[in-house]
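Everything on this sheet refers to the single structure shown next.
Rather than the whole complex, this shows some of its chains in their spots.
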């Protein structure tokens, strides 16, 4: 391959959004019917491109290799003799079925993405008022309850920045299990504030699932450790009664 | 009471985000919802007819004044800044989230055939996509959906205004087509 062709490939590689995109390009370039892909030809061309990337020392995402393996696998399956009696599920037997489905779906969304991009975009095709409001109407006394507009992503982002700023490793781990217990901790504390004291059975309530019992027990242990509640038992195996550690 | 249309114009102008019909009605307590809607439709038509540089548009479930698309170049000349556009990777990821929401990352990746961490992250940063919850399956993966800002940015009234997936129909028919494939 000459220099010019190499450059051509290099430029093209940059514009592929992944193995499916590359395959769609090859299908279009060869004017192939997507429902009847000549797998040998496409596999050959696909691998050719991959080697091109390699020779140019460009980064290659692992997905391209997975697709190469898939193509080779389909190609080998296509070489196997086809069972004689035609059945209704023949299409499912076509080794290309999954790939075709995937390609069609990807093509659909690629077009949907292009359509989205063609819409009049805010800050590109249309613009809205950007002036701040005059101060006298910006500030007004609110009697209604304030609405808050903030996303969960912003919340974790804030936490992330905080953690990276102070570099506290022990803050890094957020355990989903622990958060489940925290839910119960909040619930226990809320009920204790209301009821003043509760037995373990009362705390578990109706939902006597194994998970709920364990989590409630862990929550109580945690609360005792945090010195937020006190637990008393009148006798061994007796009723456990918990109180807020400090009267509110 | 002053002219309803005038009041609506003022309310829409000062609103930071597209102003919903409900909010307008909440301000204009004594006016029927249908009357408010009529006034809005009339206003839209008037701005249209006048060939004004701004138009009243229904977007993201509300109403907002926007510049006319034909004038984009003049506005850009004033603003001087080139808008950051979305990369094809981001657009594809966004399209999948928009049409398939609620969706988990693995599903997006299976459609695109590539890792979508980076574009997904970018879309979250741009507030076009948000985390809507977790799926109750092992690993509790996060579920993504589009935001109201997505509607605002793409000039959509609501999600139903998204063009239907043209090829998707074909895809459903493809089952039959594939059955016609000659076994080679």
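Residue numbering begins at 1 within each chain, and the chains themselves are lettered A and B in the order written.
Everything below uses one rule, namely that a contact is a pair of C-beta atoms (placed from the backbone, for glycine too) under 8 Å apart; a residue touches a chain by one contact, two chains touch by 3 or more.
Here the structure is a predicted model, which means the values were calculated and not measured.
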Subunit formula of the full entry, expressed with the displayed chain labels: A x1, B x2
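One rule holds for everything that comes next: only the chains that are shown with their structure count from here on.
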Inter-centroid spacing, subunit B versus subunit A (mean Cα positions, whole Å): 21
Subunit B-touching residues of subunit A, taken from the complex the two chains share: 15, 17-21, 35-36, 61, 63, 67, 78, 82, 86, 90-91, 94, 96-97, 100-102, 104-117, 119-129, 133, 137, 151-153, 176
Residues of subunit B that touch subunit A when the two form their complex: 13-14, 57, 64-69, 72, 75, 79, 83, 85-86, 88-89, 91-92, 94-96, 98-99, 110-115, 124, 127, 130-131, 140, 147, 152-156, 163, 165-168, 170-171, 174-175, 177-184
